[in-house]
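Have a look at the structure that comes next, please.
Removed from the display is one protein chain of the complex; every other protein chain stays in position.
So, subunit A:
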Amino acid sequence: MNKRAMSMVAIAAAATMLVSACGNGSSSKGGDTQSVVDDKTGFASYTGDPQKGGIVEVLGGVDFSHLDPAMGSDGNVLNLYNLLYRNLTQYKYNRESGELELVGDLAEGTGTSNDDATEWTFKLKEGITFEDGSPITAEDVKFGFEHAFDPSLAIGLDYLQNYVKGAKDYEGVFEDPEGLDSIKVVDDRTITIETNEPMADFPDVVATAPGAPFPKDKVTTVDQIQKDPISSGPYKVDEYKRGESLTLVRNENWNAETDDIRPAYPDGYKFTVSLDQNTIDQRMISGQGDDANAVSASTNPVVAANLAKITQDPKLSERTVQSIPSCNYFMVMNNTKESLGDKKVRQAINWAVDKSSVVNASGGPQLADVAPNLLLPSVPQYDDTDPYATEGNTGDPEKAKALLKEAGAENLKLTMDVRALPMWQAQAEAVQQSLKKVGIEVKLNVIDQAKFYEVLATPSQQNELAITGWCSNGWFSGEPLLGPLFDGERITKTGNLNQSQIDDPKLNKALAEAAVMPDLDDKTAAYAEINEQVLELAPVVPLVRPRPLQLVGSNVGGAFANPSKTGYIDYSQLGLLKPEG
């Protein structure tokens, strides 16, 4: 068994654990449609087998950020990209076995590397085409990468740019059409890519959105894809009314035989955007007319106020899908502040926080789990390690007080930066109450939601505490989940992601070593150790993992939570149960 295959088994095992953890069991409903309901929650694990045909509608409150896959990074737009674009590799999720597998998408497999994982070769499948019927060649894959590296487009996921040799300094394909020497076209179907350091996860990296191919001879301006996307997936854009709707129709030149990831059941999709959150819930609950063919977008999960209505009505629960956790919410403790410089104080705060109250502030146990640590359940070999675990997750004020006394840090007064959104403020207030019990007075500094991340990313503007979150976008590894947040070498004056500003030499060294490990299993094990190391250093307090709900129309099948789609319903698996109505 090669390393990639072994790692996939590990992912499958972790995902199976997660599926089991989601409920005590499940039962099939609906006769022919084979829908599955989680016995514990009453929510749908699967809404039944769809048929070919019809139009699936998606109701959302927020327009898509960008149609160019180099630019978008939020879960909803990444989900859309999977309908329009294909990559060298892609994740395939088996909801029954819980197996999340990285497979070849445009490529025949997940690539082969040299011994130190610095040079990766991918062989393209035969019969893959763009929407105009022209074949997708290795030259187009190279062009797609280099298009994504253009400095004016590279605001999306940056993993590819970080790891392809020379990509960070590349001026973009329009400024430098010669392209990067590190991406070599061997022949029409073979491409070799050099990384700037050993990169065992590179097949995961090429699965990220900026890795989509584009025809070299047909893209002439930097903003062309944004305005007029060129599809390589099963659907293409028919009409886009920004701020209103996006309509997709079948890409007749997509070759289903080359794609076993996307079943492409419906004839098209209609995304209606800019709807009010309450209106979306009301429409989905009523399910009138075409709304029976709709799902709510991942940008607009059910609001907590409507939760009771859904849980009290089994018919509504059975068409509600609960997402798989893909984000950790945590409280950052600014290590550069004198009051938080001592590890014992930070550990005391970890003991003091009543996480169950933060879960309640996040909508209750039906909408959020406690976050025991900083990895995610879909990470291979994940376990729920938590050195600060307490009965009922209510915290241990006595232990916290003892540690504070030991550190000589009693009667602390701290300020917490809080994003001006109701749930975030409620979480902050819950933490404030917990810390009050151990004699720490917390003042809340509520910041406009548009300015919040700027403040947090600028060390000179940060206060002592802040609640923030960090999500996976499909690549389940400690590298994207821990590296940017806790590497002291990455602290910057602006755009800083290490917001606790922890700068521990041992931790920095461990992160640097793990990143370049050529063996995937060693790498996974190293990050598991780093996770524990971070928890011991306590730069943050892990708080909750939200598990939002999405409502599904009564005629929509194929809906299930997919970890590779930031835990939400995978649009590409949807279809209508009865396309003829």
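Just so we're on the same page, a residue touches a chain if its C-beta (ideal position, glycine included) is under 8 Å from a C-beta of that chain, and two chains touch if they have at least 3 such contacts; residues count from 1.
Throughout what follows, contacts and distances are computed from a predicted model.
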Chain excluded from display, named as in UniProt, from "Succinate dehydrogenase/fumarate reductase iron-sulfur subunit", "Dihydroxyacetone kinase subunit L", "Peptide/nickel transport system permease protein" or "Metalloprotease TldD": "Peptide/nickel transport system permease protein"
Among A:150, A:259 or A:417, the residue in touch with the chain that has been omitted: A:150
Of A:223, A:238 or A:529, the one touching the omitted chain in the full complex: A:223
Touch criterion as defined above, residue of A:38, A:63 or A:259 at the omitted chain: A:63
Sites on subunit A contacted by the missing partner chain, in the whole complex: 62-63, 65-66, 73, 150-152, 154-155, 157-158, 171-172, 174-175, 222-223, 226-227, 241-244, 272, 274-276, 278-279, 282-283, 286, 288-289, 291, 448-451, 453-454, 457, 484, 492-497
